[in-house]
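Let me begin by handing over the structure; questions about it come next.
Complex shown without one protein chain; remaining protein chains in place.
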Amino acid sequence: MKQLFGRPAGLTDISQRYCPGCGHGIVHRIIGELLVKLNIRERTIGIAPVGCSVFADEYFNCDMIQPPHGRGPAVSTGIKRSRPDCIVFSYQGDGDLAAIGTAEIVHAAARNENITIIFINNAIFGMTGGQLAPTTLPGMKSTTSVQGRDIKKQGYPIKVCELLSGLDGPYYLARTAVDTPKNIINTEKALKTAFTYQIEEKGFSLVEILSMCPTNWGMTPVQSKKWIENTMVKYYPLGEYRNRAKEEK
Amino acid sequence: MAEKKLMYGNHAIVEGVLAAGCRFFAGYPITPQNEIPEFMSIRMNEIGGVFIQTESEIAAINMLFGAAAAGKRAMTSSSSPGISLMQEGISYIAGADIPVLVVNVVRGGPGLGNIAPAQSDYFQATRGGGHGDYFTITLAPNSAQELYEFPKIAFELAEKYRNPALILADGLLGQMMEPVEFSYKPFDPETLPEPPYALSGCKNRERRIVRSYDLKPGKLEAWNWQRQKKYEQIVANEQRFQATACDDAELIIVAYGTCARVCDAAARMARAKGYRVGLLRPITLWPFPSNILSALAEKTDHFLVVEMNMGQMVDDVKLATECSKKIFFHGRPGGGVPTPPEVYGKIETILGGAR
Partner (left out) sequence: MTTEIIISGFGGQGIVSSGIILSHAGLYESKNVTFFPSYGAEMRGGTANCSVVISTEPVASPIVATPDIVIVMNEPSLTRFEPALKPKGLLFYNKTLIKSVPKREDITIIPVEANAIAEELGRGRIANMVMLGAMIKKTTILKLETLKRAQRKRFSRASDEQLSLNDRALDRGYGLF
């Protein structure tokens, strides 16, 4: 019997423990497929974050390391400089990357470190139970902003692609989403571009992916997708924020 | 004997690290260790190693985590406030059982403190330093020659036990110049076999995971028990010290690093006046050389612990001797360095006035 659909070899057989409707599983699958399509699985080292996707070290079928919260870009740098022939990616959430790890991501980008960052932006702290994230939208409720994010008290969200595009360093910056089939396909394209640039030794690539968190948003999976489409994308516009390959043409 | 070269302690560390086959350095400037990254940047460039000036000590220690997890010898250096920042990473590295080398050129604290030599990071160095149950193998050199020699020993111990190793120097050792003999053949890192944990891409083998967490019930406890056995082995096998004139001593000074140099001079002054004074210098601070101290406590009545802090190693001396003898302490905090006459005065007081 011919198998038409199955788990890509870039993912392990371990069952992923994400909530129903969570976007992590979709992004994991895209990465798992790309490790095979680009024929890089056997020379890839992945970095798992701290947060819901801490277990990514069990899910990706390649060498993995799990560093302290937010330090993925620094650990990636250490690995990449030690083994330049390896492909290195750091998978990070918004608390990991845009709060505690702000210094590490900014400086890895400024150094144009030849690594790939996969940044999951779901505007909330997932694993710890729905607290305010640096990406939580103004007015959006969280367990530490129960009245909604008050910009007078909690300030404004951090727009990572816009922030990093102020630097000369990064080679590729893009924001995508996984709320619709079309956006999922675009996410795959962006991630493929990012990995390809690393393979070509172009330098730093980051793909920010707007992703659903129905549990902590207090929504159904369908409502979550709609919320990305109707609300989140307006605050975090999709598209390429930097593509040096196009600029060089 | 090879020719001796007059070198700063901080430069001697660099040559020692490179001779030990380390080709990865990441660090952030802080006085009094800036000569290490400065000289390292030049030397790594010459020999084709990696030098990264990082955005913070936090980034530096995590770059080490990555490089060492990738199977390479990796080191960083800093001074006290920077080492505090690194504690998070050191805890994760210890928790992942990965060998790295961290050099702390200690300065006065707490807080920003000052840039003078100090030994006030003893507790931090010998009790783990960060969160969780762990220890770092800690070596305390007391000369430029040892600053050259200890990186090799530290890497070998770190790799043997898969544990972070620390070299605890101080501002004086880093800033002073002494003749150094390049006493061993440089180790070629290309001859280092790939360690069994090394992340290098899973071609033709099972994939590997480096991590410090395990959330499955009972697993982390079992892992910690396993690590505890490793620590017991280290304690049993790796206690290092230098004992001078301890055999018939009526008083033994216990001091390490810079203080051991000062106390060596004080002990010589005392012996010249007829006091039988010995000097026990711990070379490993963890594991602490408890066995020799315990043995010496059988026959020596007085111990004088001298430190550039308000009394940290003195606790280990009390534990090792089970407080069976009189333990005196002389300390100088906040960057104060004791002088030989000052320590001699203390000896005279303890042993009952001038002879």
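In this document, chain identifiers A and B correspond to the written order of the chains, with residue numbering beginning at 1 in each.
By our rule, contacts are C-beta pairs under 8 Å (C-beta built on N, C-alpha and C of every residue); 3 or more make two chains touch, one makes a residue touch a chain.
On a predicted model such as this, the values are computed, not experimentally measured, just so you know.
Chemist: Going by the stated contact criterion, tell me the shown chains that border the hidden chain.
Modeler: B
Chemist: In the whole complex, not just what's shown, which of B:Leu85, B:Met176, B:Leu220 or B:Ala243 touches the removed chain?
Modeler: Of the candidates B:Leu85, B:Met176, B:Leu220 or B:Ala243, B:Met176 is in touch with the missing chain.
Chemist: Using the touch definition up top, pick the residue from B:Val50, B:Ala74 or B:Ile115 that touches the left-out chain.
Modeler: Among B:Val50, B:Ala74 or B:Ile115, only B:Ile115 touches the chain that is not shown.
Chemist: Write down which of B:His11, B:Arg207, B:Arg227 or B:Arg261 is the residue touching the left-out chain.
Modeler: The one listed residue touching the chain not shown is B:Arg261.
Chemist: Please identify which residue in B:Pro32, B:Gly95, B:Pro141 or B:Pro287 touches the non-displayed chain.
Modeler: B:Pro32
Chemist: Name every residue on subunit B in touch with the hidden partner chain.
Modeler: Missing-chain contacts on subunit B: residues 4, 6, 31-32, 115, 171-172, 175-179, 258, 261-262, 264-266, 268, 337-342.
One rule holds for everything that comes next: only the chains that are shown with their structure count from here on.
Chemist: Let me have the rounded angstrom distance from the C-alpha centre of subunit A over to the C-alpha centre of subunit B, please.
Modeler: 39
Chemist: Show which residues of subunit A lie in contact with subunit B when the two form their complex.
Modeler: 41-45, 48, 54, 57-58, 61-68, 71, 74-83, 85-86, 103-104, 106-107
Chemist: Quick one: which bits of subunit B touch subunit A in the complex? Just the residue numbers, please.
Modeler: Its residues touching subunit A are 24, 26, 50, 52, 54-56, 58-60, 62-72, 74, 88-89, 92, 96, 199-204, 207-213.
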